[in-house]
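Every protein chain but one is kept in place in this view of the complex.
Each chain gets a letter, A and B, in the order it is written, and its residues are counted from 1.
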Amino acid sequence: MSTFLIIVTYLIFPGGLFVVAGGLVYEYADRKLVARFQNRVGPRWFQPLADFVKLLVKEEIVPAGVNAGLFVWLPVAALAAALAAALYVPMAGLRPSWSFNGDLIATVYLLMMMTLCIGVAGANTSDRFSLVGAVRALTQLFAYEAPFLLALLGPAILAGSWRISEINGYAQGHLWMIVTQPLGFLVALVGLMGKLELPPFDAPEAETEIVSGALTEYSGRGLAFFRLGRDIELFIGLTLISAFYLGGLANPLQFLVKTLVLLLVTAGLQSLFARLRIDQTVGLWWRIGALLALVQLLILVILKTSGVPL
Amino acid sequence: MMHIGSMTGDILASFFRKVFTERYPYTARTVPERARGKLAWDAAKCDACRFCVRDCPAHAIEFRVIDKAAKKYSFIYHEDRCIYCGQCVVSCPEGALSMPNKDWHLASTSRESFVVTYGEKAENAPSKGD
Partner (left out) sequence: MSLVTSMESISELAKSWDTHAVSPAENRYDIVVTRGNLLTIVAELLRTRWGFLTAITARDVSTASGSAPGKEGEIPADRHFEIYYHFCRGPAVLTLRLSLPHEKPSVPSICGILPSASIQERELAETFGIEVEGLPKAGRLFLSDDWPAGLYPLRKDTTPQSIRDFTAVAPPPPATVENDATPGKFTVPIGPQHPALKEPAHFELNVDGEIVTGVSLRLGYVHRGIEKAAEGRPWVQNLYLMERVCGICSHIHSMAYALGVETVAGIAAPPRAQAIRVLIAEMERIHSHLLWLGVAAHEAGFDTLFMYTWRDRETIMDLLEQVTGNRVNYSVNLLGGVKYDVDPSRADAIRRGLDRLEPRINHYLGIVTTDESFLRRTRGIGVFSTDQADFLGVVGPTLRASNVHRDVRVDAPYSAYRDFPVTPVYDDACDLAARVTVRVKELQESCRLVRAVLDALPPGDRAVDFPRRVPEGEAIIRVEAPRGELFYYVRSAGGISPDRVKIRTPSLANWAYVMSVAVGHKLADIPMIVVGIDPCFSCNDRTFLIRQGDRKGILGWDDLRRYAMQRYGRRAE
């Protein structure tokens, strides 16, 4: 690849700008769907972009008593990690722009950076709500991360590869894995919601208790980056799950249809439940989530070793 | 009997329904007949008893007599102070006051526009002693 093409790949398509735009569009779609489920109008199409631009323009207030360097750079790190993760994922149904053996693990860890940064950012300030929010965010991280990873391992084992592009290719040629591994799909989808702190897993930013959680002290650019990072994670997460469980992403049309259907399901799930307390979240994940993922994995390993074609 | 997701029916139905939100001011809103809008004063019926001034809880009405014999009064109504309770309409023994539901788009960017003078101009009124 020429240097020019590499730069285009990083900055414009399918990384960089495309991912940013995609994240904003998917945030809009998510909000609009939830609004429709609640019989409301919902935002106009440019609302996420308008929010982003508005926050960029606003003054960034660095509160007293924080490590200013950390405060300013954590959002940047979170956004950068999310953008980097996009490079290994078949965005828009195209071949990932970068790929190596084991990139699945790297991607999962890059996606986790977001929550870590939020946790550290919350602990960095002396604000009560931020501290409680940070503790909750990190607690929740430990709750969903293991089941989520296990749920992504299932397809990897089946495909016999740790490379996302190869798993995607495998999924295209075989029976949809949502059929063969329904439990894994469920855990992965709900895990994504936990990761993004969407209701009912929004205890770390429960506004009626701790205002905005770890991000309470953030304003302006920092908040804009965190929010954008989260939008991008939504975009990547949906892509990843559709690629693995919904028969792979062969072309942009498939990509669009499959991710949007998935988004419709998550929006529905967001509207259906009351918020879980943090102790209930942890209990749910370790008692049910981890168990389901393990059972799924066990079945898979047994079937694979006994030579049943999947 | 415990349920999980007992609002599933609602959200699915809502997906195919018109949104409930009214897009005011892009769509017109009809107000009920009894809605109370801007106070209207009928000079011909007024008897200068000032009951309305006395009973107004928000001090929204000023009343000045210019020429009692000629029935020349100045009735000054402060829209911004008015709480639209309708007590003046009830208190008026002559039925000179009403709060029709026509005028209710009353927002404005200037304070002055909220002072409505009915009848004679207030400048013509003799300065009040009280």
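Just so it is clear, a residue touches a chain if its C-beta (ideal position, glycine included) is under 8 Å from a C-beta of that chain, and two chains touch if they have at least 3 such contacts.
Predicted, not measured: the structure shown is a model, and the values here were computed from it.
Student: Among A:N39, A:S99, A:Q172 or A:S219, which one is in touch with the chain left out?
Tutor: Per the contact definition at the top, the residue touching the missing chain is A:N39.
Student: Which listed residue, A:L49, A:V211 or A:L264, touches the chain dropped from view?
Tutor: The single option touching the absent chain is A:V211.
Student: Of A:F46, A:F142 or A:F273, which sits in contact with the chain we cannot see?
Tutor: Looking across A:F46, A:F142 or A:F273, the contact with the absent chain belongs to A:F273.
Student: Applying the definition given at the start, please give the residues of subunit A touching the unseen chain.
Tutor: Residues touching the hidden chain, for subunit A, are 37-40, 128-129, 131-132, 199-200, 202-203, 206-211, 271-280.
Student: On subunit B, what residues meet the omitted chain?
Tutor: Residues of subunit B in contact with the hidden chain: 1-7, 10-11, 20, 31-36, 54-58, 83-87, 90-91, 101.
Everything that follows uses one rule, which is that only the chains that are shown with their structure count from here on.
Student: What is the distance in Å between the mean C-alpha positions of subunit A and subunit B?
Tutor: Centre separation, subunit A to subunit B: 53 Å.
Student: For subunit A, which residues count as touching subunit B in their complex?
Tutor: 35-41, 268, 271-273
Student: Report the residues of subunit B in contact with subunit A in the complex, numbered from low to high.
Tutor: So the residues of subunit B touching subunit A come out as 4-5, 7-8, 11, 14-15, 17, 19-21, 23.
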